[in-house]
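All protein chains of the complex are present and in place, except for one that has been dropped.
Think of it as A, B and C in the order they're written, each chain with its own count starting at 1.
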């Protein structure tokens, strides 16, 4: 699905990531850990084309992203669901429309999708807040909404950056279950998280590989995780 | 220091908090937990006057906040350090100035305070990022900066909303240590968090009370925490 | 944003317009700027149309009317006048020739001799008003014939008199058109400014839309449609107010000249209706250019 080939990245100063090679095979489940500021978010942005590597190549669905024009990039984004670390919404639209935004911009028939939308909102526990504007949501509610928005188009790949940083343990498990279910349907999942308890819990439900960024390199984490 | 007396609050719909009474005594250390959307952030906002209770009274430093004019409110904020859940900064100023912002707006002599600032930035591990603009920071870096900004004026009370949601365990412990040190100096600390591991770790270092919001009420959590 | 997506930009779906927040400030700025500009444009248009009319009228009067002055001993004036009139009536190109009455002459001379003028006591020359037809007459040939048959006649074709006035009217007309160009330019500048402000203020909205897979033409279209519509509404209101203002001006009086003759005549009323269309086109072009630049910058 998504393949990083000897990728290096720098924001202008020293190199943040070097020689990173990883292949997210279809149907795989990955975690990404590493200390704060190591480059987890940066790596995710490279995967969905928000950043262009300073060296090496990123391939998505067997196409080299470097050649993408803006329309191809838009089409790619419809196949990749992304949960940002600082969840951003359109503050003037109610929550339900924000979650349905990928349906709206891709011109789907909203009537057909409404059952789907309602089910998803129930799962993340936001049915009651459907008419609230995003600034009125609590921190955890925003994170759940971001995850719902990322998966509503049923994308081939889900990239989630710290999706459970602001929710309690019970809700974390619910969100994890959602991602595991998607993975079981054949979707590729990558979760950046520093929450070791979450990773351990996931490993009991699904066969997950844990990647760790340390010293600018990407390593496979040991059996302790 | 801060006292909520039979406080109720509603954002317009049903009541979110009812009959909440709590007294943050000088030098006390509290945790606040509860499921996502229970009202932790709301309760904190009531404590520092960002919200006015729909019923009941809030007293800060023995003065009823309802009578405060805008200047008195500004003076109150200089005695209360707040870490917002979604950390906000002035995006056009470098990180160091953002952390020093409370010093700047209260007209302190920056030359005198620079040693203090440097020490604090080292503690939260942001010395290298001093010249970065806030949008260039990673999620964890923002949270650490927000905590640093909250404590730089050495306020009498520190209210921290989910201050460790985006940092790894090691950094969580560092931040906790900072707050425990402040508490040992006699400052009052209240931390809203859903991270039970953090709470357990704190209890081994300091005598902390754990409050829980459930069904609109504030309760003292049981011995399991 | 290739050419093929222009249709998309112009006629996006209703949903697309909701994704851009209703930005109070830039909306007000656009409405206000296009309204004010349209309002001013109506006056500039009225000014140039009116001074154009004035210039045309004066120019055509200037070309088409002349005076024949007959200075002769008192007893010959009547005979020479009759002879001159005969010649004029025979001249091809002369539409009308008419001897002024004593009263008319007295009125014309009153400024010089006071109102109590008795023409009978003065050997005042007889004036004949000559009006050309479309083709015009041959002034040199006429002069020649007159000098042979009516020795006391002098043909004065007014040119010296009215030329500076016609030039003044023409330069007012130019001033009007230049103002309209300046107004259009100022409007384009203001709307560009507003569109750029809206795009800058909505950098985060654009980021979110791109994150969920919106095409650039979809995003640009939402902004472009909104600004075009605002400019259309703003300038429609502006011309309505401007036309109201023009109607309220004192009606053109015969003596009035420049200042009171403002206003539209006949088909001239259709001109101002072009202003909102022009305003909307200006807004469309300005917003599209701004969106294109901004979206390329942000990528």
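Note that in this section contacts are C-beta pairs under 8 Å (C-beta built on N, C-alpha and C of every residue); 3 or more make two chains touch, one makes a residue touch a chain.
Worth saying up front: this structure is predicted, and the values here are computed from it rather than measured.
Though it is not drawn, the left-out chain touches B, C in the full complex. Here one chain is not drawn; of B:78, B:118 or B:184, the residue touching it is B:78. When you scan C:85, C:102 or C:154 for touch with the missing chain, the hit is C:154.
Between the chain not shown and the residues B:25, B:90 or B:220, the one that touches is B:90.
Considering C:71, C:131 or C:281, the position touching the chain not shown turns out to be C:71 (whole complex). Contact between chain B and the unshown chain involves residues 50, 70-71, 73-78, 82, 84, 88-93, 97, 101-102, 104-107, 110, 149, 153.
If you put the missing chain back, the residues of chain C touching it would be 24-25, 28-29, 32, 36, 69, 71, 108-109, 111-114, 116, 121-123, 125, 154, 156, 161, 168, 193, 196-197, 200-201, 259.
The rule is short, and it goes like this: only the chains that are shown with their structure count from here on.
Innermost chain of the displayed assembly, by C-alpha centre distance to the whole-protein C-alpha centre, is A.
Distance from chain C peaks, on a Cα-centroid basis, for B. Annotation: 29 Å between the Cα-based centres of chain A and chain B.
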